[in-house]
Every structure is written in structure tokens, then in C-alpha cells.
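Handing you a structure now.
The complex appears here without one of its protein chains, the remainder shown in place.
Entry: chain A
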């Protein structure tokens, strides 16, 4: 009886995290802030679901598998969030008017000026200048 109550609370908590993600996707203004809503609440949401599953089945051999599920989610979520966020920033899929501080923009601007001064783009060393070229790519498009 008690375990049923705990399991229901955990499941409802997990479902609320999905709801948070949904509301965030609809309400947040631009790509990067939506990324927060879409990826993050699920870390806690999945943890709550897996805890509920462990309690409900009460089977010990299942628990390492559930731990693995959560660990692999912990490892992969930030990577996908980073890749989408980085691509979004570089292709300017963000609203700069919503940013109060942008310290990356200053760095990119400095890098572009420096590369232009040091060498014309077509003469730049392909290996040395690669990182800066990447940045330039992000700024120019």
C-alpha cells in the first residue's frame, strides 16, 4: 500500500517533468532557451520513472540495468544539447535581442579581426587557422 503511494508520487513527478518540457517548448522565445526545456527536465523525469519502476517490480537484477539507463542518459543528454546549441549559435538561430550578456560574441569578433589582419582568408594555413575559420563560418553565415 505504502509502496503504491510512493510509486504513484514518483510517476506523477516524472510526468510533471514531461509537462514542464512541453510548456517550455511552447512558451520559451528562441531555440537555445527551448533547448533547456526540451532536454533538461527529462534528466530528473527519467530518474523518477526508473525509481518508480525499481520500487514496483522489486527485482534486484533489474536495478543495475536501470542505473545503466540513467547513467547513459546522463552521458548523452549534454552532448546532444551541446551539439544542437553550438550549431544553433553558429548558424545564428538565436535572438540576440533576448541576450543580456554575450561574451562569446566579443571573442568571435576579436578572432575575426585578428585573422583578417594576420592573413587574407585564402592564404591562411589550413591547419593553423582551422579553429578561427570555424568561428568565421559561424559569424559570416
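What we mean here is this: contacts are C-beta pairs under 8 Å (C-beta built on N, C-alpha and C of every residue); 3 or more make two chains touch, one makes a residue touch a chain; residues count from 1.
Please note the rule applied: contacts and distances are computed from a predicted model.
**Q** According to UniProt, what is the chain that's been left out of this complex called? Choose from "NADH dehydrogenase subunit M", "Divalent metal cation transporter", "Electron transfer flavoprotein subunit beta" or "Na+/H+ antiporter subunit E".
**A** Options "NADH dehydrogenase subunit M", "Divalent metal cation transporter", "Electron transfer flavoprotein subunit beta" or "Na+/H+ antiporter subunit E" narrow down to "Na+/H+ antiporter subunit E" for the missing chain.
**Q** At which residues does chain A meet the chain that is not included here?
**A** Residues of chain A in contact with the hidden chain: 16-17, 19-20, 23-24, 27-29, 32-33, 35-37, 39-41, 43-45, 47, 61-62, 64-65, 67-68, 74-75, 77-78, 81-82, 85-86, 89, 98-105, 107.
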